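Since the structure comes first, as structure tokens, the remarks are kept for the end.
Excluded from the complex is one protein chain; the other protein chains are retained at their positions.
Chain naming follows the written order as A and B, and within any one chain the residues start at number 1.
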Amino acid sequence: MAVGTETNLAELYSEVRNFYGRHMQLLDAGDPEGWANTFTEDGSFAPPSLPEPVRGRENLIAGLRKSAADLAENGEVHRHCMLMTTVTPRGDGTIVATSYTQIISTARGGEPRLHLMCVCRDILVREDGELKVRERVVTRDDRP
Amino acid sequence: MAVGTETNLAELYSEVRNFYGRHMQLLDAGDPEGWANTFTEDGSFAPPSLPEPVRGRENLIAGLRKSAADLAENGEVHRHCMLMTTVTPRGDGTIVATSYTQIISTARGGEPRLHLMCVCRDILVREDGELKVRERVVTRDDRP
Partner (left out) sequence: MAVGTETNLAELYSEVRNFYGRHMQLLDAGDPEGWANTFTEDGSFAPPSLPEPVRGRENLIAGLRKSAADLAENGEVHRHCMLMTTVTPRGDGTIVATSYTQIISTARGGEPRLHLMCVCRDILVREDGELKVRERVVTRDDRP
């Protein structure tokens, strides 16, 4: 049982931040299955560059497979840096987490570049004790 | 009551980081009243660009109202990213928190840009259970 409200927040905050670390390290390493497993089976991801959200693990896997192949072909590495996270647990057991997100792009032999500045709004849920992304909406600062 | 020293640090560290997330999301969204409420009534903020600190919520509100209007007019978004925070509770109940702070600026349709690299030194206090900034001093790396 929880010791108190603050302990809860500390546990949850650290867990979310550790989860995001793993989640983005899987994305940036180009591990489609590992990354898709950090979403719920029907998880959705609305990136700003697509007209419709990507829904479900199969589509998430296909999407990352393609973008990882494109990056590899260009000799580029992306790093997704989620920053300034706020975590708000809701009464229904879901968690709202909002983070600033920098995408850093580095070409082989080149200087790293701040490619995009985004805001990432997640609804996280717990499945078998583990956090998963159920819904993600990302907006870009250059397209307000 | 606290379970032990380490539990205290974990609780405090997470609380400070979650507070900073909310604090900066309010600032960057241009919410002067919400943002000023994360300072104490007599809170002071010494930005490197002003000769004197801004003191008190009314002046903080006026300052943010102006800078938010300027950004809107220029079609620019700023994101304040506080990083590498150290948190040191002091015997008098106040908390010293030091963070590297990146200010990212993005123009509509433009590339995001690392505008300023700063160090932010805060004295935080607790009022009615909530963290507030009592004193903030910011220095810029380009003006040592």
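Worth a mention:
One rule holds in what follows: contacts are C-beta pairs under 8 Å (C-beta built on N, C-alpha and C of every residue); 3 or more make two chains touch, one makes a residue touch a chain.
Only a predicted model underlies this, so the values are computations on that prediction, with no experimental measurement involved.
Summary of contacts with the chain left out: across A:83, A:123 or A:138, the touching residue is A:83. Contact with the chain that does not appear here is found for just one residue of B:14, B:38 or B:106, B:14. Interface residues of chain B facing the missing partner chain: 3, 6-7, 9-10, 13-14, 17, 83-87, 98-100, 102, 114-117, 141-144. On the side of chain A, touch with the chain left out of the figure occurs at residues 3, 7, 10-11, 13-15, 17-18, 20-22, 24-25, 75, 77, 79-83, 104, 106-114.
FYI, only the chains that are shown with their structure count from here on.
Chain A and chain B have Cα centroids lying 25 Å from one another.
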